[in-house]
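Everything below concerns the one structure shown next.
Missing here is one protein chain; the remaining ones are kept as they sit in the complex.
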Amino acid sequence: GATLAGRAIGSASASSNLPPDVPEWMKTPGDPMGSQPYGSPSPFEKHVVKNIPKDLPQYLSASGRAPLQDLDGIITPNGLFYERHHAGVPAIDPAQHRLMLHGLVERPMIFTVDDIKRFPSTSRIHFLECSGNPGYQKPFGKTASDLVGLLSCAEWTGVSMKLVLEEAGLRPEAKWVIAEGADAVAMKRSIPIDKCLDDAMIVYSQNGERLRPQQGYPLRLILPGFEGNMNVKWLRRLHVTAEPVYSREETSKYTDLMPDGVAREFSFVMEAKSIILRPSGGQRLSGSGFHEISGIAWSGRGKIRRVDVSVDDGSSWQEAELQEPVLTRALTRFRLPWRWNGEPTVIQSRAIDETGYVQPTLAELIAVRGENFFYHNNAIWPWRIAVDGEVSNAANS
Amino acid sequence: GATLAGRAIGSASASSNLPPDVPEWMKTPGDPMGSQPYGSPSPFEKHVVKNIPKDLPQYLSASGRAPLQDLDGIITPNGLFYERHHAGVPAIDPAQHRLMLHGLVERPMIFTVDDIKRFPSTSRIHFLECSGNPGYQKPFGKTASDLVGLLSCAEWTGVSMKLVLEEAGLRPEAKWVIAEGADAVAMKRSIPIDKCLDDAMIVYSQNGERLRPQQGYPLRLILPGFEGNMNVKWLRRLHVTAEPVYSREETSKYTDLMPDGVAREFSFVMEAKSIILRPSGGQRLSGSGFHEISGIAWSGRGKIRRVDVSVDDGSSWQEAELQEPVLTRALTRFRLPWRWNGEPTVIQSRAIDETGYVQPTLAELIAVRGENFFYHNNAIWPWRIAVDGEVSNAANS
Amino acid sequence: QSPFGIGRTATPAEIAGWNIDVGPDGRGLPAGSGSVSHGREVYQNQCAACHGDQGQGGVGDRLVGGQGTLATSKPIRTVGSYWPYAPPLFDYIHRAMPQNAPGSLSNEDVYAVSAYILHLNGLLPADAVLDAKTMTAIKMPNRKMFVDDARPDVNNSACMAGC
Partner (left out) sequence: QSPFGIGRTATPAEIAGWNIDVGPDGRGLPAGSGSVSHGREVYQNQCAACHGDQGQGGVGDRLVGGQGTLATSKPIRTVGSYWPYAPPLFDYIHRAMPQNAPGSLSNEDVYAVSAYILHLNGLLPADAVLDAKTMTAIKMPNRKMFVDDARPDVNNSACMAGC
């Protein structure tokens, strides 16, 4: 192979890049400095993109999932952060964007984006998860991304919502804050005042740089641990009230229908959950022997205390190692060393959070909630490993 | 303004987006799902790019700085991570990339990239800093990026280098490992075996996704706290030896010249350092009143224990708040609330790490090292604030 | 009064321009009114393409029917079968519909098309005219079926062996 020069195409010439030969990319200088003033991934990674179905009835109110099974660690890179929007992504000029704060306050106010940046800042790593991730009915997604890809995690920077509310002065009757976005549906949700005065943030940055348009540029709410839809993007208005507003997204949608026709409203918290990402659906073990089991766990109620993994279809469980630091309401990476004996089996993980809550099975959830509940499915997810190493969603079979 | 429709150009029409008017981006749907399968920043942020001088003699061995003063938190987004390479950025096909491990080992070995990914993995957040960041001579950079922009921080995922070395079996005489890159200079550095068996990692991911080409795709070394150049990118070879190899980058370059002509070699650790990013050179305070002081601190020797800030030209200092979690050999964000009284002053920050080491002044460094030392300048950096709010580099005056 | 002295006061006119909230109690409903018959016109011109000419759904949600299905295995959630209050229908159509030109309807048209949708669901007679008062007075059939979040509602055990 040593005699072949230039860019290799096909397997014969490809071998000229392998030892003992010197690979072509060592023979001439690479791309000069400045080729990418803002960098992008290697062309060899171009298959790693958001998971967006090709056959949706429409793409304005739609979602794109993070390719979780291709990601490592706990930070989701901004380019692959999941998206959910109800009227497309607005192109907002930050110089012309305003945040209005009115209602049960001493002094109604208007803030520019620069104003918001002048407040004391804070940075925290938190997950965001869409509350319908996934549903309760078959067929369930093939890959981890199909299944729970409406989930991502970033380091958010902004101001504590409390400081902004205090700048206007809350009146004693203030019990809810209605947050509204500047997108074409003016997305709107009611948030209990306790959350607003606790850990809620108005953020402008994700993973160090300004929010991406898909994540709410130039301002969005972050309500750590609350369902994604409430973390209102393109935030333009905060209306302080005594009662919730019963918006379409907190009645028609994002309420949880029980078998008897009763529906639960204001069900905000995303409960403890975990999923194995490697090996996971659509992947294939190269053969028996060592394979690390790696996945993520999270809880809207605080820190992950423990993750257990079963490699024998649930008969027994072992405690996985948690990657430090374990942060509150953030993804937590867990790992278990494993030697596959080559026999078919089912693997799954089970998260336990600091409140002691144990992630349930799908059967347990359905026994209580039925199959029409739609939101807040935090079931343990089993992956089936076939004799040839293929991994598939065991809940579909 | 309410009568103007469509995209605003110029200030008159721009006001139609302000209250009480409904902004144009709420009147029609935004970009549909899938417009950006891999996301990018808002067009309104297109000025936030790597800081690359326009007048370099050449761009193959060059560097591009992170725009630190525009960033928040501790994570550097992958698109803005600083770059330093000596022969451009190679375009490596991961399927044709190999890591060779030979020398004082029981069994010389070759690994594919997939092999490396099969090892037990670990994720850690660490900074990387070029050792010449900045030099010791005027004029010093105008902005924080000009000054110390050869610095970034990411969540890295890979395998502990120790596990890979153990896979080949180290022989007792093994004292150094020579790491070599697959770029066109075959960049090469000698690493003490203790570091290799301690916290060194062979990584394939940064902030969740695969390494960017500029950061070493598909494999690089991470030597937490060691000068950037040693964290060999595009890693293709590990040669286990009894002695260092005295490569050009550890003799001609990256050695520290003292006033008496003596040069220090193998000076690896990046010592404790900090810098205020807001307000910083090139920015302008909008007026007297509240302004948060915010910056970053880091140490190659472990965790940041404390950061002090002076707002009176060094006469007195106050302890800043450290953003949790404070991680070892990672950027640590510090903050101090401050009310500017409108008078000219000088502000600066001083890091103290867990070893008790106190970040020095430039004068203290120069008194010991002279001005030809070039590398490892970790001086306290003073910013001057003029009466009109303009911020400039006080060390240049 | 403002601890950081950041931002400025919002004027009543600015707030009036931006505050489009309509509460479950009808607070925020504007003056004006609209009839079922005018609503049929608005609907056929601006809504039917996405929601079907009978409100049966299409690219947009089904808007009609489903009463009595919520406790079955195939629940059909619509304005008529599921929504707890009527005024938020005004709120949502006014802010978000038609999807291609949100906010483009006059208040009268929003009242009218709301009236028509409510009529299709059997909640208003064919000759009804909707305004702030009549819309607030409507009792939605599913109102009583909403309860507070009851989670945690399952109780898995952390069995480690022989499970």
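By letter and in written order, the chains are A, B and C; residue numbering begins at 1 in each of them.
What we mean here is this: contacts are C-beta pairs under 8 Å (C-beta built on N, C-alpha and C of every residue); 3 or more make two chains touch, one makes a residue touch a chain.
Every value quoted in this text rests on a predicted model; they were computed, and no experiment measured them.
K.L.:
Quick one: jot down which shown chains the absent chain touches.
P.N.:
Looking at the complete complex, the unshown chain comes into contact with A, B.
K.L.:
Tell me which residue among B:L80, B:I178, B:L235 or B:A320 touches the hidden chain in the full complex.
P.N.:
B:I178
K.L.:
Pick from B:M100, B:L197 or B:V346: which residue touches the chain that isn't shown?
P.N.:
Residue touching the chain left out of view: B:M100.
K.L.:
So one chain is hidden, and I want to know which residue out of B:K50, B:R65, B:H97 or B:R237 touches that hidden chain in the complete assembly.
P.N.:
Considering all chains, including the one not shown, the answer is B:R237.
K.L.:
On chain A, what residues meet the omitted chain?
P.N.:
Considering the whole complex, chain A reaches the absent chain at 19-22, 26-29, 289-290.
K.L.:
Can you list where chain B touches the absent chain?
P.N.:
Listed in rising order, the touching residues are 57-58, 60-61, 86-87, 100-102, 106-112, 115, 118-120, 163, 166-169, 178, 180, 184-186, 188, 236-237, 239, 241, 243, 245-248, 251-252, 255-257, 259-269, 271, 306, 308, 310, 314-318, 350, 352, 357-361, 364-365, 367-369, 371-372, 376, 380.
Everything that follows uses one rule, which is that only the chains that are shown with their structure count from here on.
K.L.:
Could you grab the centroid distance between chain A and chain C? Build each centroid from C-alpha atoms only and quote it in angstrom.
P.N.:
28
K.L.:
Which integer distance in Å separates the CA centroid of chain B from that of chain C?
P.N.:
Between these chains, centre-to-centre, one finds 50 Å.
K.L.:
Of all the residues in chain A, which ones touch at least 2 other chains?
P.N.:
58, 60, 87, 100, 110, 118-120, 184, 186, 236
K.L.:
List, in ascending order, every residue of chain C touching at least 2 other chains.
P.N.:
In chain C, 4, 6, 10, 14-15, 18, 99, 102-103 touch at least two other chains.
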